[in-house]
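With one protein chain removed, the remaining protein chains of the complex are shown where they sit.
Now for chain A:
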Amino acid sequence: MIQSHDPRMNRLGLPDAPAPAVAKEALDQFGTYEVFHQKKEGAPFVYVGPVHAPEADVAFLFAKEQFSRRFACTGLWVVPTAAITLTDYVGDTESAYDTLPLLAKSSAAPAPDSRYTDDTAGEEAAYAAGEEDYDIFHLKKRGKAHQHVGKVRASSPADALQVAKAVFGEQRPVVNVWAARSADILRSDDEDRDIWTTTPEKKYRDAISYKVQDRIEKFKAENQ
């Protein structure tokens, strides 16, 4: 049996002999969800990274632990990686919208399009016809994080990128664009906001609560 300095390890009774090689099964670690957090109320949601999880609720719990444990957070979104449609990446001074296929002028497109105007009747008709909301995220600089810029209504993910181009395409630079169907995003609820007030009590994990210099000075003074 392996002898450890850790009593918990000794209780496992691990064999000394190396075990035969094993390979993890596919999906042992599940699929992934992409996570966005909000630093303070009113701030845009910003991409923080992926988590592996079997379903959205669990992804939310893991994401909360992973990304709000140490930093101020007032809201969290999780979305399955597969539910995000993205453009190509372009250089730091360009616009990813320029890489989208140019649309042929279609006579079928209603003008003015209710997607860009305040037309309640047109909006209802569009939803009834199967259009849906999409959340749009921009990456402004390579190496930084995608940030939420707003919502569009569209008939497909590809359409959502085209509509986003019309609505947000003036912004520059846009290195990369993500579109996620709003219904695919699991969002923290405003009513549950007290779940975020966990950090202030845990002073023992803040660098500032370790006043080591005082002790060093005292030691030096006593030993000179």
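Everything that follows uses one rule, which is that a residue touches a chain if its C-beta (ideal position, glycine included) is under 8 Å from a C-beta of that chain, and two chains touch if they have at least 3 such contacts; residues count from 1.
Here is the rule we go by: contacts and distances are computed from a predicted model.
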Which of "Nitrous oxide reductase family maturation protein NosD", "FAD-binding protein", "tRNA modification GTPase MnmE" or "Ring-1,2-phenylacetyl-CoA epoxidase subunit PaaA" matches, in UniProt, the chain that is not displayed: "Ring-1,2-phenylacetyl-CoA epoxidase subunit PaaA"
Hidden partner chain, touching residue among A:82, A:158 or A:195: A:82
Positions on chain A contacted by the hidden chain, ascending: 2, 4-9, 12, 14-16, 18-19, 21-32, 34, 47-52, 54-55, 58, 65-66, 69-71, 80-82, 84, 86, 88-89, 91-92, 139, 142-146, 175-176, 178, 202, 204-208, 210-212, 215-216, 218-220, 223
